[in-house]
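FYI, not all chains are in this one, though none of them got moved.
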Amino acid sequence: MQWKKEITTRYSETGQDKIIHHSSYIVYLEVARIDFLKNVGFDINEMEKNNIFCPVVDLSIKYIKPLFSLDNIEVLAEMRRYSKLRFEFNYKIIRKGTLISTAKTLHCFIDENFKIIPLPQDLLQHMSQ
Amino acid sequence: MQWKKEITTRYSETGQDKIIHHSSYIVYLEVARIDFLKNVGFDINEMEKNNIFCPVVDLSIKYIKPLFSLDNIEVLAEMRRYSKLRFEFNYKIIRKGTLISTAKTLHCFIDENFKIIPLPQDLLQHMSQ
């Protein structure tokens, strides 16, 4: 399953080099990831109220082309099991058919004491092979 | 009592117009305010662990001159009682003796249910007349 989230870049996310700052891409990835998870029944607000957290353990991103102020982009996200207790998201950022960035984030679930907890069974079915 | 907090503006806080984005000034004010409060015994982390929160109720700011990437600024902050349950901070942002911005924030204390609680007696003594 691939999730598509449309985002318009914000003026405030540009820098003096006139392109979107590279740290904002990280936020776009999260917006798409949280939207994906909510859509399959894992609302981050509900989870955190129940003391289940889903931190980013590892992140890598390639910046292929620059983004500009008010660009309309699509963030494509896919989820994959990575190990017994970890899963990953793979992303593509696309602007009008052009690949702007690829990225990967690695996650686990933890409780309020930062102790790792098992992956929810209901989530596994939404992971790509 | 006037508090002085030195901050260096960050590259990531600029925009494509090559000046520091106006929303970052709001963060600078908070950095100075939190530093002031910590210095007089009101560490925000400790307060929030005890379910005491200090929201901004009202904010106004004048942008007099632009700030640029890597500018060294001073944020001057003073605290004043505003009413029975509210107090305010007044700020000046200065760069090399030049006034860049003036601002004011209005605050109260609330508990975890957003219920207003009295101003701590220990805090009153640090407020300017």
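Labels A and B are assigned to the chains in the order they are written; within every chain, residues are numbered from 1.
We take it that a contact is a pair of C-beta atoms (placed from the backbone, for glycine too) under 8 Å apart; a residue touches a chain by one contact, two chains touch by 3 or more.
The structure presented is a predicted model; accordingly, all values stated were derived computationally and were not measured.
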Of the identical subunits, 2 are placed here; the whole assembly in this file totals 4
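Everything that follows uses one rule, which is that only the chains that are shown with their structure count from here on.
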CA centroids of chain A and chain B: separation to the nearest Å works out as 32
Listed in rising order, chain A residues that touch chain B in their complex are 11-12, 14-16, 18-19, 21, 23, 69
